[in-house]
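Yeah, one chain of the complex is gone here, protein chain that is, but the others are all in their spots.
For subunit A:
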Amino acid sequence: MSYAYLFKYIIIGDTGVGKSCLLLQFTDKRFQPVHDLTIGVEFGARMITIDSKQIKLQIWDTAGQEAFRSITRSYYRGAAGALLVYDITRRETFNHLTTWLDDARQHSNSNMVIMLIGNKSDLESRREVKKEEGEAFAREHGLVFMETSAKTAANVEEAFINTAKEIYEKIQEGVFDINNEANGIKIGPQHSPTNPSLPGAGGSGGSQGSACC
């Protein structure tokens, strides 16, 4: 399948907040209630459409354990988008957001789009973090915010797609250097950078037109 762009995402956040479930819900449209610790990083992919363009999302699910934090760091640089997830039924996962965010900001490229996600919205009765608190945190740190449920699929599509929209807009604005693959964005095989429908990508890299495959 051909695509106009490919975006790389990572999903980060504490253990047990539902990262693997969110990925599975988005790529396979199913929910797996059994909790298995992600060792390292798992991978999933899906095609979406934005502005009638095919966009391929490649998503890496990271491990949330503190012990693996240093490994997670290696993924920031090459990602165009990150879903930062907490669990609305466990306050401590919300409290840890600052650490995650600092880590992400420090190691990622400055244009990486970060989406804040309060997951498990289906568990209203056990809620420990108010939606307003999530919104406030997002506002304060300039993030997009959404509450989701990997179980009911509520807002899961939206979370992934809205992140993609944001990235797409940044490309349109010429903020992202799309010729640098290290930013987590690739141009589709048949869309050369000289394609008139695409902005000429503010030429920060001198090597123009890197002979496309």
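Basically, a residue touches a chain if its C-beta (ideal position, glycine included) is under 8 Å from a C-beta of that chain, and two chains touch if they have at least 3 such contacts; residues count from 1.
The rule is short, and it goes like this: contacts and distances are computed from a predicted model.
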item: "Geranylgeranyl transferase type-2 subunit beta", "Multifunctional methyltransferase subunit TRM112-like protein", "General vesicular transport factor p115" or "small monomeric GTPase" - which is the UniProt name of the missing chain; value: "General vesicular transport factor p115"
item: Of A:Y75, A:F145 or A:Y168, the residue in touch with the unshown chain; value: A:Y75
item: Among A:G44, A:G118 or A:G134, the residue in touch with the chain that has been omitted; value: A:G44
item: Sites on subunit A contacted by the missing partner chain, in the whole complex; value: 8, 39-45, 58, 60, 70-71, 73-75, 77-78, 107, 181-182
